[in-house]
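Some notes on the structure that comes next.
In this view, the complex is presented without one of its protein chains, the others remaining in place.
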Amino acid sequence: MGACSNNPHPEPLEKKSGDGTPWKVRYAALPEDPRSLDPQVSYDSVSRRVLEPLQECLLEYQPFKTDPYELTPCLLRALPERFERSGGGIGYKCELKAGILFHNDPCFPEGRGREVVAEDVLYAFQRIADPKVECPALSSLQDYVEGLAETFEAARKSDSFDYHKPISGLRVTGKYTFEIHLKAAYPQLLYWLAMHFTSPVAKEAVEFYDGKVHDGATREMFRFHPVGTGPFQIAEWKRNTRIRLKRNPDYRTTTFPLEGWNADQEALLRPLAGKALPFVDEVNMTVFRETIPIFLLFRQGYLDGMGVGKDAFSSLITPSRDLSGKYKERGVSLHRDIEPSTFFMALNMEDPVLGPNRKLRQALSCAFNAKSNLDIFFNSVPIVAEQLLPPGIAGYRKDFRNPYGYNLEKAKALLAEAGYPNGKDAGGKVLEITLDTTGGSANERLMAEFDQQQFEQLGIKVKVVENPFARLMEKLDNGGFQIAAGSGWGADYPDPENFYFLYYSKNLPPAGKNHSRYQNPEFDKLFETMATMENGPAREGLALKMNDLLAEDVPHVLNMHRSTFSLTQPWAPRIQSNPLLEGGLKYAVVDYEMREQLRAQWNKKPAWPLAVLIAVFAFGAFLTLHARRTS
Amino acid sequence: MFAYLLRRLFFFIPIVFGVMLLTFVLFFVVQSPDATARRVLGQKATPKSVENWLHNRGYDKPLLINHTPGKPWHDSLFIHQMGRLATFDLGTSDVSGRPLREVFAQGVLPSLLLTLPAFLLSIALGVGLALYLVFIRNAVVDLAASLFCVALMSVPVMVYVIFGQFVVAQVLNYFPAFGFELSGWSTPKFLLLPVVLMVVSGLGADVRLFRALFLEEMGQDYIRTARAKGVSTVQVLMRHVLKNGLINLITLVVASLPFLIMGSLLLENFFGIPGLGNVLFTAIQAPDFAVVQASVFLGSLLYLGGLLLTDVCYAWADPRIRLQ
Partner (left out) sequence: MKSLDQIWVQNLSLLTGYSLLAGLIFLGARSERWRSAWRRLKGDTVGLISFAVILVYLLIGTLESIAVPSASGSRSLLQQLTRSIPQETSYAAPLASTALSLSDPKPLKSRHLLGTDALGRDTFVQTLRATRSALWIGGLTSLIYIPLGVLLGMMAGYYKGWVDDLVQYVYSTVAAVPEILMLVSILMVLGKGLGSMSIALGITGWVGMARLIRGETLRQVERPYIAAAKAMGQSNWKIITRHLLPNVMHLVLIKFVLGFSGLVLAEAVLSYLGVGAPVGTASWGTMIDASRSELSREPLVWWNLTAASSALFVMVLALNLFGDSLRRAFDPKQGA
C-alpha cells in the first residue's frame, strides 16, 4: 500500500497529460533553495538552474554543439545583425519572434499571458541599470552598452529610477524590433544575449508581485515569482523542501533541434528531432542539505539523476571513473562533462620573492603533481589543465603540453637555477613560502595538506594559512599573499577574452580580477587586438601566442579543468550535456514504466525486523513476569 | 508572586540588550559589512556592486555610534536595528530579501513536529524504563542497564544520525529515508526515523536521570514505612515516588519547551525537515547578518522565557514565594 512505502515524493500534480498519456515526472536534487529567481539578479548556480526552464533568453546555446559552442536564436527570430552606427560605434539589429506569450498568471488581466514585445527587452535593460535591482551583469555591460553607466549613476544619486526615461543603448524600433547600441566593437555581446539578464520581463509582473499586503493576503515578491515564457511554470514551492514545475501548455518558442548530436546518440535522438517541447509534464526538485541522502535516494530509484552542482567545490559525490558492478547491472550510466573552467593557484607577481624570480615560479609549477591531486580528490574525473583556456574555447589546443608540468627532477634543477639549491638560499636558510587557502570542510583541509606536501618535496617550507572566504578575497584584492590556492575562473561565456582578461594589466585589483598582478606589455598589446576580433584563424593565432607567454611566465600553477560528473538511471537517458546550459530540462525524457518496475525491484521490504521486535518484547515480558513472581 | 515575576521580567530587558550587543560585536568584529557583501556577491563582485549592496541594506552607516559631524550620534546601524527589533519587526534576509517573519513562521511547525514528539516520547520512555528498572530490582539487569545507558550516552549524535540514516534506511524499506510533507497521514512516516534517533540518542541520559531521582525517593524513610505496612511495590511506585518526583519533572519539561522550537540542526539537515534548526547555521555560513540577528533575538527571548517558566514553577511550588 502507498502508506507503507518508502517513497519520499508527494503524489504527482496530475494523473494524465493533456493528450491522455500518463503524467510524466522528472525527479531532481537541489543543494539549497534558489536565492532569487529575478532574471536580472539570479547568478548563483542553483538559482540559474531553477530559472532556466522558466525564463527564456533572446538567444540560446545549441544543446549538442560544444566544440565549438554555437548560439542559436530562441526568442529572437534570427541572430542579431551587426551594423555600423553613423555617429561611430557598433549596433545590433534584433527582431523578436511574433506570438510568444508570457505564462498565464494573475498579474495579467483575466490571468492570460500577453505577447512579448520589444518594450519588454527595454524594461529588462532598464532593470539592469537600476541600483535597487543589483544586477551582477551591470559592471560588464556598462563598459559597452551606451547609456547604461550614466543611467545607473543618475539613479544612484537621486535614489530612484525613472522607468519612463529610455536608455540610449537600447532603441525600440517597432513592435518586435529593437537595436542595441555599443560604444565600441564587442562581439561577445551575443553571449550576454544568451543569458537571462537581457531576457524580456513583463512590467505587470514586477509591479504586481511587490511583496506587500493586498486584500488581506501578502503577495509574493517578484524575485520568488518569475513570469517568463519558458516551457515550465512554478506549480509549488515549499521552502527548504522542494520546488515543483509544471508544463506550460502554451509553449511554442522552440522545438527539438534537427541535428548536431554525435553519431553514437543517433538512435536515441533521431526520433525526437523536431518534436514539440517539453517532453515531461512535471519537474520535482527536492532540496538536499546533505549528500548522503542524495546517494541513498538515488540507490532506491527516487532520483532520476545524481550530479554535482557547478558551485559546489568540495567533491561531494565522487563515483569511481568506472561504475561498480552493482550499478552497471542496474543500467546506471556515468557521464563526465568537462566544464569550461580552469582552476589554478595564483602566484603574486608583485611579491618580492616570487615576482622577480621566474625560475622559482617555474620550479613550483614543476613540483605540483596535478594528476595526483585529481586522482585523490576527484577520482580522476576532471582533466589536468595544461593551459589557461579550457576545452571548447577558441584557442584551446588539445595537444599542447604545459612546458612546466609535473617533473620533479626538472623542478629541483630549476630551483637550483633560481638560487635555492635543495630549497636553501645562499646563506643556508630554508626558503619559506606562505600558501593561503580557504578552510572549512574536511576536503578543503586535506587538499591544502596535499598542496603543502607537493611543494615541500623541493625541500622548502610551506606555511598554510586557512582563511574564511571573504578574507581570502581581501588578500587577493590587496595583494597580501604569495600563493593563493583554489583560484580559478569559470567561463561566463565561451570566448578566450573571458579568460585572458584575467592577465590584462589594466585589470588590476581591486577594480579588476588580475589577482596575480601580471603586467606584460607584449601580452597587453596582443590582448587589445584580440579582444574584439571576430573568431577566425587570425584570432586563434593571437590567442596561441598569448598562451605561450603565460606558459613561460608562470603567473599561476595550473591545476585542472573541472568536470561535472553525473549518474543517470536507466529510465532517464542523457539527452544533452552542454555545460553552458543550466540543465536543459525542456529536453529531458523519462521512461516512467521502466521506473515503476525497477523501483519495485529495488525496494523490497524485509520481514526480519518484525521478528526482532517481537523477540525484544517477549524478553521484556519474561523479565516482568519473573520479577512479579519474586517481588 | 506577581511582583516577583515582574521583577524577573525587568531583569530580562538588560539581558536581551546585552545579548544583541554581544551578537553585533561578535559578527562584525569577525568580518566587516564589506567582507560580508563580498562573500554574498561571490568571486566576481566589483567594488561598485559591493558599495551598492551595502547602501541598499543600510550597512554603509557607522556601526555602533555615529561620529560624523552634522549627523546625530544615534544614526548608527546598531541603534537602527535595535529600534526595529523593539517593535518586533524582524526585517528581511540580506541574501534573498525574504521577510524573516515569514521564514521563522514557516519553520516553527516542522521543528516542533520533530522535537515535541521526541521530547514527550523521551520522557515517557525514560520515566517508564526507570520505573521498570526500579521495580525489577535485579542486580544483573541493573548493571547491564547501567552500562547500556552509559554506552548510549557515549556515542556522538552525528554518528547516530549518519548510521541511523545509512543503515536503517537501506535495510528497512518501510518508510522514507529522507524528506518531509505536511499533510495528515504522510507526515508521521517522514518523522518516524528522526524522532526515533533523537529519542535513542538521549535515552541513556534520561533513564539514568530518572532512575537516580526515583531511587533517591525510594530510599526515603516514609517509603520503608509504607512497604513495611504491606503496600505493594507497584503501588508505592505509582502513588508516592512518581507523584513526588513530579514537581521536578514538570519543571524540567516546562523549562525545555522553548528550546523545542529551535529544532535540531543535524536531524533537520540529514532528513530534510524544513525547520528552524539550520536557519542560524546557514545564516552564519552565508553570511547573512539580518537572519543571525533575528534568530538570536528570538532565541534569547525563548531562552529567557524558559528561565521565567522555571522560576514560575519553583515559585509556585515554594509556598514562601507564592504567598508573598
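In order of appearance the chains are A and B, and numbering begins at 1 in each one.
Everything that follows uses one rule, which is that contacts are C-beta pairs under 8 Å (C-beta built on N, C-alpha and C of every residue); 3 or more make two chains touch, one makes a residue touch a chain.
Please read all numbers here as calculations on a predicted model, not as lab measurements.
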Full-complex touch with the removed chain, picking from B:157, B:200 or B:252, is B:157
Considering the complete complex, of A:150, A:220, A:250 or A:466, the missing chain is touched by A:466
In the full complex, subunit B touches the hidden chain through residues 11, 14-16, 18-19, 22-23, 26-27, 29-31, 142-143, 146-147, 150-151, 153-159, 162, 166, 212, 215-216, 219, 265-266, 280-281, 284-285, 292, 295-296, 299-300, 303-304, 307
Across the whole complex, the chain not displayed is touched by subunit A residues 290-292, 294-295, 314-324, 327, 372, 375-377, 380, 437, 439-443, 445-446, 448-450, 452-453, 456, 464, 466, 468
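Note that in this section only the chains that are shown with their structure count from here on.
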Averaging C-alpha coordinates per chain, one finds the centres of subunit A and subunit B separated by a number of Å equal to 37
As the complex stands, subunit B meets subunit A at residues 31, 35-36, 38-39, 41-49, 52-53, 55-56, 95-99, 102-103, 106-107, 132, 135-138, 141, 162, 165-166, 169-183, 185-186, 189-190, 232-233, 268-272, 274, 278, 282
Per the touch rule above, subunit A residues touching subunit B in the complex are 3-4, 6-10, 32-33, 35-36, 43-44, 131-132, 134, 136, 138-139, 156, 211, 218, 221, 223-224, 238-241, 286-290, 292-293, 296-297, 299-300, 468-471, 473-474, 510-511, 513, 603-606, 609, 623-624, 627, 631
